[in-house]
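In this view, the complex is presented without one of its protein chains, the others remaining in place.
To keep things simple, chains are lettered A, B and C as they appear, and every chain counts its residues starting from 1.
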Amino acid sequence: MSGVTNQSAGEARLQVAGLSSGYGPVTVVRDVSFSIAPGEILVILGKNGMGKSTLLKTIMGFIRAKSGSVRLDGSEIANRAPHLNAREALAYTPQEYAIFQDLTVEENLRLGVTEDRLLGARMGEVEAAFPVIAKRFKQRAGTLSGGEQKMLLLSRSLVSRPKIMLIDEISEGLQPSMVNRMAQVLRSTSAEKGVAILLVEQNLPFALSVADRYAILKIGEIVEQGDVAHADTAATLERHLRI
Amino acid sequence: MADIPAAGRVPDATRRSSRQVWRTVLGAAIALAIVATAPLYLGTYMTNVLTRALFLAALALTVDLIWGYTGILTFGQSAFFGIGAYACALVFTHWGFGAGWAIGALVIGIAVAMVTAWLTGLLSFYHGASPLYSSIVTLALPIVLTQVIFSGGRFTGSSSGLSGFPTYYWKIDTWFWIAGVFLVVAATFAWLFVRSDYGRILIAIRENEDRCAYLGIPVSRIKTALFAVCAGIAAISGFGYAAFSNVVAPELAGFQLGTESLIWVALGGRGTLIGPILGAIGIDATSSYLSGNLPFLWNFIVGVTFVAVIILLPNGIASLITGAWRRYRTRGAGGGDQPRDSGIRLTAAPSVRAAAAAGRSASPPIRIDGLTCRYGSLTVLDGIDVEGKQGQLLSIVGPNGAGKTTLMRCISNGTERTGGTVTVAGTEIGRSSPQKIVGLGVGRSFQNTSLFDSLTVGDCLRLARYRIDGARPFYRSETVALPEPALEILAATGLDQRLGVETRYLSHGMKRGLELAMVLATEPRVLLLDEPTAGLTKPERTAIGHVLTRLAEEYGLCIFLIEHDLDFVREISNRIVVLHQGKLLLDGTVEEVVSSELVKAVYAGQDLEATV
Amino acid sequence: MKTLQRIGTLGFGTLALMGALMNSAAAQSTVKIGIPVGLSGANSVVAPSVVQSSQLAADEINAAGGILGKKVELVVADDGSGAQGAQRAFNSLVFQDDVDVLISMETSAARNAGLPIVNRAGKPFIYTSFYEGRSCSPNMFVPAWVPDQQVKPVVDHFTDTLKAKTFYLIGSDYNFGRGMLEFTRKYIEERGGRVLGEEYLPMDGSDWTSIISDLRSKNPNALITSTAGGAPNVTLTKQLRNAGIKIPYGNLAVDEGTAKTMGADATDMFISQSYMTGIASAENKKFLDAMQKKFGGELKTPNDLSVPQYEAIYLYKAAAEKAGSTDAEDVIEALPEVSFTGPRGNIQMNKQHHTPLTMYLGQVKDGGSVEVIKTFENVDPGEQCPNL
């Protein structure tokens, strides 16, 4: 039952198979399998405490995988150090403390690229996606509004030219208009640059407006998955996510 | 050893503990026998060397109590040793010599050391002090004291110290016996102490000081008292050292001796008592032997061994032996995660229901007015007003970052909030420390299950009873009296069958259960629970939900519950408070909250939870 | 390569010493001389020279038939230059090695710590280090100078020849430093001079800034210092020179060897000693040649600590021979009655167990050599231990 396997390993950018992980003796993520193709967006849905963030952290290498595999373009990256994963184009956006509040916007963006000189060339993309970020270049990131901070987060991921983006609840606390903007940027990034995006969300409308496919995580296991466009989606979600 | 006659009369239930006492006494007797006979075959030189080493071993013993058991890295224990030594030398040199003077000098030494330690404790063990700060103060202590001695001129003998003052020119064997008996007595008491109720508290402080405070344990006071007592013991050994060797010098109070004693303890094995004693004796005696001929090589070897032990064997060389012993034992008896005979019996505490009934008429259990909390420019809570009523289970919901956990913090620790008042059963909490607020009847559980890893379930429960039942300094209670709901949780989770298991081996669910049982053991009137069911299985949740409902309904507790699982909330709660960006959005019944347009508006298209 | 050699030497040295320790029980036909000395700690700089001169004395005596026909055996122990180490060292020498006599140069703290052990065991103890004075024990003998002997030449020279009227005193805050300067102050005032300031820094202090500034603002005619040996001495001198202080500078705590290694910083400094390598006597020449021959490149410059050590061993020999035994009591009785003419001249201790000495006032010249500018014959130690 666990697994979204409508892609063969050959096409998958990110392939997760039988992944389990947790903290100390506690297992939080249990035997999770899925894959994402280039240009595809998968959203993991589920309530708090179900293991969504843990799953992202395990893929990124922050938490040791107890078993299972994680493959990037076919090569195993499970339990590789996070900084190596980051350099190989995994862009991870955590839910909390995701920007350096005491650094300037520019410095935050510089941290997204491996060499400072690359930033200039890639600023165009940021300007196109979020003009306001480019304007606040020298401002301390902590002084940005909540929405602007989220834009900075995405901008930082964009300048790193990722193959895969792992994004943890980007929509949380945002105005509806801002949520729409985020959705647009994510869709275009995935479509135009072929980035595979793994979203973790609780905001259902946003999730469904962005993702190609969904998977529902309950107590660490994937209990349901499917195409967003499928006719059953609404019913399935209703069954799993509402009381 | 005042406990021993009593141990003879204890009833069956405490047989195990009395066995513990007898075993200790037997060990002490063997040690005394060794001390008594050692001079007969050691020869004058070794006796001489070992007499000094025995006094230093007593110093190491106190360092182990402070650092090994309680986790306070102290560089300054030598200061107290020096105070004792100088009390002896100064009195004998300048005022007089004789039995009366000797006792007077000893008393002065102990008193000065203990007062100094007490003042140091007041300075460095306040609630919220970083462990580094107390280390800094203990580092400053010997440096200042040495300087005082240096500037004492003829009175203290400055750098040369004092020597040749009148003292008891007993035979070296006699001195050896004095030192040996002193060390054995001190070690025996220390041995019983660390195995007593109080000893568990020391370990609990080392492992999680903050949690201790939230169980109502007066951490600062206990640390200060321990520091003072250890200072007294160090002063006695310093006094003995000076009287025996007939010389004192500033180095006896210095920073170098302070760090050296850390090295003895680290090499011997911190938190073992025996290890540090053997470490001190071994290193001091060997350096007497070797340093004459190999001063630099010897220091080099000590340095390399020290660094290697710290990195590779954090529990000291003793851990090689005890580790092997443990492995040998567990091969027969099963691992540490197996339930063992804990020697602890649970009994029911006098019913809290009666107590709750008695307090029913008074003011509401908790009242919060205009509570505000800011970190710099960030306002986490803004003017919250809530009143908790007896028998009410109040759930706090809201998205991440809404300020739910901060609210708990501000209630349970008087120093956290920046504005507003919190009144618990009619008493304004002011700037009280967590343990005082626990005393008012507020119990708090934490989001992360960070318990006391190396304590057993039984130890943890007894720890939680400290505020009510106290603790005995040289004796281990065999029964833990718990209020009924705590017993129920233990029974429901099967923890009552695992009282002897160290908590690190517990499953997540059991840890949650133990956490809750511990909070209930403090007999709170107000219960603050931060996601008590996070990560639990469905049956476990149901069990805990059941207990919570009963706590509110039958025992009249006022419960504040942070919970994400709205299914759960709906099942057990009769009132919901919604927080959003630090503000109280709504306060009402489950139905009111669900149907609220305001909540919908804020959460619109955003949060599944609010659409319950 | 040099490092390896040193480690090798150290290794072999210790092996040899351990061998000596093990053999000690076997042969009782030797006279054992215990030498507790600061191989580590503050005295570690000068200790090797003391061990060397002891070895020369022992070799010479053994070559000439020993003491009362018995061979001399040296047992060296490190006292760590402090009280604790000294107790260890004295304990092991007295009770483990059962030495016949202790002859050594030590810090005052180490001496104080060792003395009760010596007294308890009733052994003779020849303390060969100059010190602050007035330490008395029936067992202890001091063939080295005390403030009464050392300070006078410097102060006399400053007041008489250099016409200094105002003085400034700087010391390390310890017994020797304070004892020396206390005496110096008294003597200066006796001579009609004025002390403008007397300041101390803790023994491990190295920042003399405020003291030097104070010195400069008071503008005295001359400066006299008495710091702990080694580092404090060097740091003070360096900082004085760095601050451009050029008034006459008498250093009561520096020896020739250190002055030499200090280089240009030490130039023009006055030192007052009972021994200088430049003493023109047959005994001194013979001693220096023998040292050079024995130790060659490893030779540590003989100094005012190592030479009294050398002489003390001969004094012990003389006392034992006079008493006709190495029995402690007999030797203690005989020690004040014997004399020996060594590199420093004729040495004879008095009833108070201290020694009248010839003192030399020297000045450090460019290149580090010390020129003797005045000799003070037979300076009396004064009343050190009237009760003995």
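As a working rule, contacts are C-beta pairs under 8 Å (C-beta built on N, C-alpha and C of every residue); 3 or more make two chains touch, one makes a residue touch a chain.
Note that in this section contacts and distances are computed from a predicted model.
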item: Absent chain [UniProt protein name; select from "Branched-chain amino acid ABC transporter permease", "Monovalent cation/H+ antiporter subunit D family protein", "Acyl-CoA dehydrogenase family protein" or "Sulfur oxidation c-type cytochrome SoxX"]; value: "Branched-chain amino acid ABC transporter permease"
item: Partners of the unshown chain among those that are drawn; value: A, B, C
item: Residue in contact with the excluded chain [from B:Asn299, B:Thr415 or B:Gln581]; value: B:Asn299
item: Hidden partner chain, touching residue among C:Asp173, C:Glu256 or C:Glu311; value: C:Asp173
item: Which of A:Arg110, A:Arg140, A:Lys193 or A:His240 contacts the chain that the document leaves out; value: A:Arg110
item: Positions on chain C contacted by the hidden chain, ascending; value: 3, 6-7, 10, 39-40, 44-45, 47, 173, 199-202, 204-207, 209-211, 213-214, 216-217, 230-231, 233-235, 238-239, 241-244, 258, 261-264
item: Touching residues (missing chain, whole complex) on chain A; value: 60, 62, 81-84, 86-87, 92, 94, 97-98, 100-103, 107, 110-112, 114-116, 156, 160
item: Contact footprint on chain B, counting only the chain that is left out; value: 73, 123-124, 128-133, 135-137, 139-140, 143-144, 147, 150-151, 255, 259, 262-263, 266, 296-297, 299-300, 302-304, 306-307, 310-311, 314
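Here is the rule we go by: only the chains that are shown with their structure count from here on.
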item: Topology of the chain contact graph, where touching chains are joined (line, ring, star, complete, other); value: line
item: Chain closest to the middle [Cα centroid of all protein chains]; value: B
item: Longest centre-to-centre distance from chain A, chain (CA-based); value: C
item: Inter-centroid spacing, chain B versus chain A (mean Cα positions, whole Å); value: 43
item: Chain B and chain C: spacing of chain centres that average the CA atoms, whole Å; value: 53
item: Numbers and ranges of chain B residues touching at least 2 other chains; value: none
item: Complex interface listing, chain B residues touching chain C; value: 43-45, 48-49, 52, 147, 150-151, 153, 157-164, 169, 245-252, 257, 287-289, 291-297, 299
item: Chain B partner contacts - residues on chain C that touch it in the complex; value: 10, 14, 17-18, 21, 39-40, 76-78, 80, 82-85, 87-89, 91-92, 95-96, 107-109, 111-113, 115-116, 119-120, 137, 173-176, 178, 202-203
item: Partner chain B, residues of chain A touching it in the complex; value: 25-26, 28, 47-49, 95-96, 171-174, 176, 179, 202-206, 219, 241-243
